[in-house]
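Before any comments, here is the structure.
Only a single protein chain was left out; the remaining protein chains are all shown in position.
Think of it as A, B and C in the order they're written, each chain with its own count starting at 1.
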Amino acid sequence: MKIRGIAQAISEGIRQEMERNDKIVVLGEDVTYWGAVFGFTMGLFDKFGRKRIIDTPITEQTFMGMGVGAASVGLHPVISLMFVDFLGAGFDQMFNHMAKNYYMSGGQFPMPITVITAIGGGYGDSSQHSQVLYSIFAHLPGFKVVVPSTPYDAKGLTIKALRDQNPVIIFGHKLLTGLPFLPFEGIEEEVPDEPYEIDFGKAIVRKEGSDITIIGTALMVHRSLKAAEMLEKEGISAEVIDLRTLVPLDEETIIKSAKKTGKVLIVDEDYMSYGMTGEIAFRIQSKALRELKVPISRLAVPDVPIPFSEPLENAVIPSVKSIYDEAKKLLMH
Amino acid sequence: MKIRGIAQAISEGIRQEMERNDKIVVLGEDVTYWGAVFGFTMGLFDKFGRKRIIDTPITEQTFMGMGVGAASVGLHPVISLMFVDFLGAGFDQMFNHMAKNYYMSGGQFPMPITVITAIGGGYGDSSQHSQVLYSIFAHLPGFKVVVPSTPYDAKGLTIKALRDQNPVIIFGHKLLTGLPFLPFEGIEEEVPDEPYEIDFGKAIVRKEGSDITIIGTALMVHRSLKAAEMLEKEGISAEVIDLRTLVPLDEETIIKSAKKTGKVLIVDEDYMSYGMTGEIAFRIQSKALRELKVPISRLAVPDVPIPFSEPLENAVIPSVKSIYDEAKKLLMH
Amino acid sequence: MIIKPEPTIKDLSFIIDNSGLKPNDLLNMYKRMVTIRYFEEEIRKVYHEGKNPFNMASGIIRGEMHLAIGQEAVAVGSLYNVRVDDVVISTHRPHHHAIAKGVDLKKLAAEIFGKATGLCRGKGGHMHLFDKEKNFACSGIVGASFPQAAGAAFAFKYLNKDNVAFAFAGEGAANHGTFSETLNIASAWELPLIIVIEDNKYADSTPKSLVMSTTFHYQRGLAYNVPSYLVDGMDVIDVYITTKKAVERGRRGFGPTLIEAITYRYVGHFEGDGEEYRTKDEVEFWSQVDPIRRLENRLLKLNFADSEMLAKLREEARREVQEAIDFAIKSPYPSPEEALRGVFA
Partner (left out) sequence: MIIKPEPTIKDLSFIIDNSGLKPNDLLNMYKRMVTIRYFEEEIRKVYHEGKNPFNMASGIIRGEMHLAIGQEAVAVGSLYNVRVDDVVISTHRPHHHAIAKGVDLKKLAAEIFGKATGLCRGKGGHMHLFDKEKNFACSGIVGASFPQAAGAAFAFKYLNKDNVAFAFAGEGAANHGTFSETLNIASAWELPLIIVIEDNKYADSTPKSLVMSTTFHYQRGLAYNVPSYLVDGMDVIDVYITTKKAVERGRRGFGPTLIEAITYRYVGHFEGDGEEYRTKDEVEFWSQVDPIRRLENRLLKLNFADSEMLAKLREEARREVQEAIDFAIKSPYPSPEEALRGVFA
């Protein structure tokens, strides 16, 4: 089946698992009529009704905590956090309980919970509705951090999450959803009809290359691929790596590439400092210091809130152009 | 005046500023009788009474939000977040409002708010009362992140915070407080009686050395100094840097040292991945790649919740011994 | 159905006399309400320009757009009681509150357009309108307004000022824990806080009946010892009179008040909303109590104005709105470098 964007792919993955596993319930704001706004639960309400697809009040702390409690007696809750920006209204239950109860209980209480949340800017939604914030989850022990960038991956990673006994947070980028009311920078592709899994902890080389390695996730993968095309035209061969999951992280793939090219650019739509770019850089220098021909470089939101106005927003989120420019700078080094 | 530990130094700083500035009020749980549990507000209640030192109900989101509102009409709230582990109960008001309102309002609403919170483990308080978590604040734009490790610094940085128009989070390590009911690994030192400021963004070289650079904050500074002493006895000269503030970060001092020694160990009591260690490493490789003789190394809590049992807790928090060992490994490299 | 029946003219006269409102006040309120209505209708028009097919990122105004068309009486009736130095904290649906608080239309429009001349120099946008001069702020995070207004109220009390602080929020937001936390503390500390809940029956697509254990919120206020009133939010006079009591109570240091206003938004939750969750009939039903038309009828019946006068007021409102929109359109965008400035004061 051809699927355009990750929203339909994610909801398709949930649907198939819900058919197989009646312990799965979907909770969150506007998960029925509105498919969780960004389409991650679209179609499920028609199919499964209000018993399994449940609109909650606007009470993030409470529905996250309910997920913890429901998981502890055998359900597998899928919880929508409408925008990742809202994490602050429910974070305690997420990082102090959902993520830790398995460990703290000495292995007695697995927490099979799948949280799906929307990330990213680029459409004018300003500082409280455009963040990425996955580094925070990746920093805190106990979460698996999944960032699909294609329909194929989105479905396979979602199904994997729904068969995992741990809290998995799926970060779906709004501009990759494929929904008509948003810009679309993702892809349409053939996706198997039947359920399938994609392993966590396996990055994927989206484009092979030998001159420079560009590492990213989600929207940044697609923008990096476009920048790589531009470079290609100038005879520069860029390798583009899609991390797919931040936890677990596939060190092998990135280090192999870094050793090959000796030049690494990390591109991130999360805030720059104390986040993903630093971590990836640490891992690379740790295993490939000698092979680095130039310092690792990075692009990310430069430690400012995402501003509203279009020229301002464009100035802070890495673009095809800024990726291209930064790659060139690195290559000139 | 001789002060033992950072708790008295911080409360002394607050007291002096409160005398100068009647817009300062202190809000939080148990800030009166108990001095915010970890002593950061001790003595203030006796001096200023309930009008200015105010016990709140256990409602982090609300008293953080009240801080935002009070700051917007001219007060300078000092807010106690008893343990940093409780951030999840009030994080939205912190990162989406306190940290952003100045920017989002185009400069109309400065947010002069000082949050004081306790960090760290090492005394058996388990997974929900032993975290450090400052990387999260450092990752999110709009916070200044202050981590004092000595009484002199604690007082000067607190006074600086209370004269700053921005949200400043002061992270006071419990084992540096000097309170009788906790182990004490900090120092007693002479501190000027009069108020003084210490600038943010200035790291300090706690011990000069030439063979290896050890970078840390808070408790880790003191443990690193002890490890450095052990190394010294073997003729190894370690430089120990105390970052003092993560935001702003003093790149210059760390890069100068990294260039000098070519060998860097970053020690952190926060979780390892996607946090402080990665960020510092990024900055160093970015400006001193060629000077690095071996890959930058790190020690931190290895991405597990802090376990309760003593041998387990000791296994995850960097110790004098593990710092010493890691430094030796780095030097053998 | 909660909307009160329209009083007889005699009763209405009595109510108005008692309230202290003069005919001119009612005309001012009328003018403000139509200004809000026109402003939002214009924003709506411009918002959809260049959005065919609908795409949030296209056109001149980008991002989400939450309009309060239908809810004007709540903002105008309640805020007719406030002074410029009183504080108002609003929500993701903030235009009507901003205008009722006296925020400059031009700067408001320019901010919504993301222009350098906007209230926040284009950094905030529609959900983050700030006006230091008018003591107005808002947030795109549901439930965030309660504690912030309580904090301002706390500061007023601390500073011995007789100001009050308003928190606006939807009936959905009032299920959030910040609502009860704030009720408790404001009541315990007798803060000059006024919470106005606009109950428009839906939070996004979610009808309140599915997620609320009670039909209304005001009884929850009572459980925290906060005087709590249910008012007809489609009747600007009803809103005004109740809020007046609340403001007086606050100014005198007696503590907070909760006002729950039954109202309705005639448009979607945000622009682009397919409104699968409600019927056309329901919208039609509520449009029969349009707060503007209702006031208009009363003004005429009470002989406070004739149609001509009202037409003149509408004309003025239209012109002011048009000027604001024109100003916004003509204003320059901020320069990209501005994005990196102003994280810290």
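Note that in this section contacts are C-beta pairs under 8 Å (C-beta built on N, C-alpha and C of every residue); 3 or more make two chains touch, one makes a residue touch a chain.
Only a predicted model underlies this, so the values are computations on that prediction, with no experimental measurement involved.
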Going by the whole complex, the chain not shown touches A, B, C
Sole residue of C:Thr8, C:Asn225, C:Asn297 or C:Ser335 that reaches the chain not shown, by the stated touch rule: C:Asn225
Checked against the full complex, the residue among A:Asn166, A:Ser237, A:Ser286 or A:Ser319 that touches the missing chain is A:Asn166
Of the listed residues C:Thr117, C:Asn163 or C:Ser187, which contacts the missing chain in the full complex? C:Ser187
Out of B:Phe40, B:Phe86 or B:Tyr152, point to the residue that touches the absent chain in the complete complex. B:Phe86
What does the interface between chain B and the hidden chain look like in terms of residue numbers? 29-30, 32-34, 37, 55-59, 61-62, 85-86, 88-89, 122-129, 180-183, 302-305, 307-316
On chain A, residues whose C-beta touches the chain left out of the figure: 25, 51, 56-57, 59, 61-75, 77, 92-93, 96-97, 101-112, 141-142, 144, 165-166
Chain C residues touching the chain left out here are 175-181, 183-188, 210-214, 219-220, 222-226
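Here, only the chains that are shown with their structure count from here on.
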Name the most central chain, where centre means the mean of Cα atoms. A
So the centre of each chain is just the mean of its C-alpha atoms; given that, what is the distance between chain B and chain C in Å? 42
Could you tell me the distance, in whole angstrom, between the mean C-alpha positions of chain A and chain C? 36
Got the chain B residues that touch at least 2 other chains? 61, 92-93, 96, 103-104, 141-142
Contacts with two or more other chains, residues of chain C listed in rising order: 118, 120, 122-124, 128, 139, 141, 177, 343
